[in-house]
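As you look at this complex, bear in mind that one protein chain is not there, while each of the others sits in place.
So, chain A:
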Amino acid sequence: MARHRNVRGYNYDEDFEEDDVYGQSVEDDYCISPSTAAQFIYSRRDNPPFAETEEYGYKDTEHSNYSVSSHQLTEVEKVQLDSCLDHMRELLGESVPEKVMVEAVLNSKFDVQQALDSVLAQLSKQDTKIKNEDTVISGKATKGKNRDSQTTRIESDVVPKVTKMTVSGKKQSTGFEVPGVNAEENGHNALTPQKGISAGDGSANLGITEVPSKPALSSQTVQALEEQTSAPTPMKKSGKAKQQIDVKAELEKRQGGKHWLNLVVIGHVDAGKSTLMGHLLYLLGNVNKRTMHKYEQESKKAGKASFAYAWVLDETGEERERGVTMDVGMTKFETQTKVITLMDAPGHKDFIPNMITGAAQADVAILVVDASRGEFEAGFETGGQTREHGLLVRSLGVTQLAVAVNKMDQVNWKQERFLEIVVKLGQFLKQAGFKESDVAYIPTSGLGGENLVTRSQSSELTKWYEGKCLLEQIDSFKPPQRSVDKPFRLCVSDVFKDQGSGFCVTGKIEAGYVQVGDRLLAMPPNETCTVKGIALHDEPVDWAAAGDHISLTLTGMDIIKIKVGCVFCCPKEPIKVCMRFRARLLIFNIEIPITKGFPVLLHYQTVSEPATIRRLLSVLHKSTGEVTKKKPKCLVKGQNALIELETQRPIALELYKDFKELGRFMLRYSGSTIAAGVVTEIKE
């Protein structure tokens, strides 16, 4: 950059002059690409609404250039310079650009006092200039105090409107970044002539002053405000921290004390998952009587009267006709303390891929088992889905589980049967890695609606069961930690066209947050687009954060480039894309051993991609993780191993240690799940 060279061939005597040139117009002297600017926009920004003010970008680059340039000095000089700068910063705060300070220090040959003097003198000189400018722009009285009060006003309640107006004033002011900073400094000076007072104090003072509201503000003032508020903390962090607090606070507000929870319902085919949840929804009033009546009539006509409640969630003709859930049905309901996003997973063996996409998005699960004789056993044996589903959800990160022992009415609510199932399941679930304290067992009847929303009155049950009903259990799930402060990630589970321009994608936000107007990067296609709208359970919202199931309306991208399984992420910290990666596997109960070259289906979040096991690196000890054998010939059931996988197409992945939610995957082979794994290393 041109600036850079200037610094190299420094002629210290000309400093003042040059700075003046700076002060007036350096608009086109150097250029920064929009992307660089975008990169730095965040750094100084305190409040999201100011994102548009581009000046900050410039300033920061300037800033860093300077620190780089100081490397031209000898070691001794550098140290001297640093100590001087520290000293000056203490007095002036961050408000004076480092550049100015460095220049002053160099000028005064590392004499702090002299440097300070020169800086302040320079500031006051420019102040007058700025004042004049300001008068022209705003046409208002421009006393330092007045301006300060404006500043505080913005500080106290920042409204996007203000920003927009400031942007309009930008034209005149882009060139004035340094004076802009100075202007604010001047404000201080006017208030507190002594140089001993720090900027931090100044802003604290300002905070108290009363505010006359003024719609039109010069960008300089806004800028000044920015400078001030960011003064005490290192810039980058302060910018971010502020925004997060914002979202978190908003999150609190939105929830109004209610936690949002993603719940998946799993279990063997025909255990009664859809009926149980359908009935629950009906009892909660989420399905109106008329619709329910219609379903009853229609299902009776179709000769499947018992499926009426399941029809609430099974909506496609195919599902209703066959009486089998095929794809995850999604809906929402509220409990006393929670808002639940319900996902009704299919239980049929062939639809496990669909079930995985549902379970990958869930925080907690309800495992439904059929209590009737033979049915429970069928589901629980190898080949039944009770085991596979249980292992799957655990491997996908679900730790809390409610077991609904369903169809209890068919065994006359017998306690022995209940206990038998509890014991059998308990053993298995413990092996699968569920803590006993995190698993609850509830006897229910989905069709009869017993013990769903209210505790059962039936004497057959109450004489031995005093625990919670299903709804109470759902209510008592512990809300999970959401990684709101991590960079944004959303795995696409569905792509469709909606009315209007653009198209929609749905998915659960795994980390971070998103606002309308944000630019997002889609991986693997590696293209950016803009968020036009966000809908949370079909209601438009302005923002959404980790854990929410949303649908995004996007523009600026072609719909054919987006497939189920793409990941939308924040362009600054994109997700990694690869075809080869290493992973640690836990091998399930498999019939044939896994060797090199094994073709598998990789289920990761919402993707299912064919992949090949390229190398078996080592077998690990189950609990200690030590390598017990290198380069094994094959892997058999129950082993823990390190392997290398290659997919046919690039997929977006994260390391398990960085993003727990996004580092997990499952491997399937000819219709059964053979292993669960976590990503340990991404190869490129």
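Everything that follows uses one rule, which is that a residue touches a chain if its C-beta (ideal position, glycine included) is under 8 Å from a C-beta of that chain, and two chains touch if they have at least 3 such contacts; residues count from 1.
Keep this in mind: contacts and distances are computed from a predicted model.
From the set "Protein pelota homolog", "Essential protein Yae1 N-terminal domain-containing protein", "DNA replication complex GINS protein PSF1" or "Calcium load-activated calcium channel", the protein name that UniProt assigns to the chain left out of the figure is "Protein pelota homolog".
Contact with the undisplayed chain is limited, among A:113, A:297, A:316 or A:526, to A:316.
When the whole complex is considered, the residue among A:248, A:304, A:582 or A:615 that touches the unshown chain is A:615. In the full complex, chain A touches the omitted chain through residues 315-319, 322, 326-331, 348, 350-351, 353, 493-497, 506, 538, 560, 563-564, 591-593, 595-599, 601, 608, 610, 612, 614-615, 630-631, 633-634, 636, 668, 670-671.
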